[in-house]
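For this view, one protein chain was removed and the others were kept in their places.
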Amino acid sequence: MDDPTFKLVTGNRLRDGAVVYFASAGIWTPRIDDARLVEEKDGAALLAEAQAGPPPHPAVGPALIDAVRDGDRVVPATLREKIRASGPTVAYRAA
Amino acid sequence: MLLDRDGAFRADSWRHLADDEADDDGESVTISLRRWQAERERWQDRSTPLGLRLPNDVPPAAIGAAVDRFALIVLNFPRFVDGRAYSQARLLRGRLGFRGELRAAGNVLRDQLLFMARCGFDSFAVDAARARAEDWPRAFREFDLFYQPANDRRLPILSQRLRAWQGAAE
Partner (left out) sequence: MYRYDEFDRKFLAERVAQYRDQVRRRLAGQLSEDEFRSLRLMNGLYLQLHAYMLRISIPYGTLSSAQLRGLAEVARRWDKGYGHFTTRQNIQFNWIKLEETPDILAHLAAVQLHGIQTSGNSFRNITTDPFAGVAGDEIEDPRPYCEIVRQWAALHPEFSFLPRKFKIAINAADADRAAVKIHDLGLYLRRSDRGEIGFAVTVGGGLGRTPILAQTVRDFVPRRELLAYISACLRVYNQYGRRDNLFKSRIKILVQALGIEKMRQEVEDEYAAMGDEREALALPDEAVAAMQAQFAPPAYADAAGDDAELAQAAASEPDFARWIERNTRPHKQAGHASVVISLKPVGRPTGDCSASQMRTVADLADELSFGEVRVTHDQNLVLPHVRKSALYDLWLRLGAGDLATPNIGLASDIIACPGLDYCGLATARSIPVAQALAVHLAGREAAIGPLQIKISGCINACGHHHVGHIGILGLEKNGAESYQITVGGSDGEQAALGGIIGPAVAAHEITATVDRLIDAYLRLRRDGEQFPDTYRRVGLAPFKEALYVAR
């Protein structure tokens, strides 16, 4: 049987653009493993909670994504989100 | 609330009539282009000031010589990224010679005010609370040098350079 898919909310931190994940009211974490995961049916409510609060919102473009649990780790479903979570797949510093 | 290009706030003394709304004698009103075209004879000879609201997908040439009939023309920015009214403003000023008040309405924001003023707008329909909080009047003074000739009679940089060179040559 497939691992159950969860929903979590991610965005980029306003002041520096870093990838962040919604943990709890007003708290965004750079570690996806610390993100709050909910079942599919509770995704819309989670997104609404993540979007709440007065401007400026700490995260730009909050969006729901899919992920699965792998032990203590949280693994996003798409390649794009995997790359956002762990960085470019290529060594980036020119020689 | 209105903001003028000189940075002053003032109340809007015009009433902007819907197409099915009647006007009162003696008041200044704006009407839609559609209404102007449909009821031209009725409005043509009205003795109190008349304004026109021109949608941003109509070339100003459509008004033609009637442009002189209007004391106010209101151009619309449905979203601030929709820049058609900049060209309309320049054509109204430069091509049709419109000398009345040219007003920007719709999604008018602080950081476009100077562009609008340069294209010939005189007044801006704004949210006064926001405009005061963000010091919108200062937006008109953020630059005093421009590379392009436009409709605000400021001497572009190239003309200033030419003048300086000629001065140096004499």
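Just so it is clear, A and B label the chains in written order, and each chain counts residues from 1 on its own.
Simple rule for what comes next: a residue touches a chain if its C-beta (ideal position, glycine included) is under 8 Å from a C-beta of that chain, and two chains touch if they have at least 3 such contacts.
As the structure is a prediction and not an experimental result, all values here were calculated from the model.
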| said: Using the touch definition from the top, which of A:T5, A:S24 or A:T78 touches the missing chain? | reply: A:T78
| query | If the hidden chain were put back, which of B:G7, B:P55 or B:G94 would touch it? | reply | B:G94
| remark: Contact residues on chain B toward the hidden chain run 59, 80-84, 86-88, 90, 94-95, 109, 111-112, 114-116, 118-119, 130, 133-134, 142-150, 157-158, 160-162, 165
| task | Write the list of chain A residues that the hidden chain touches. | result | 12, 14-19, 54-57, 60-61, 77-80, 83-84, 87-95
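Operating definition for what follows: only the chains that are shown with their structure count from here on.
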| request: Can you check how far apart chain A and chain B are, centre to centre, with Cα atoms defining each centre and the answer in Å? | output: 45
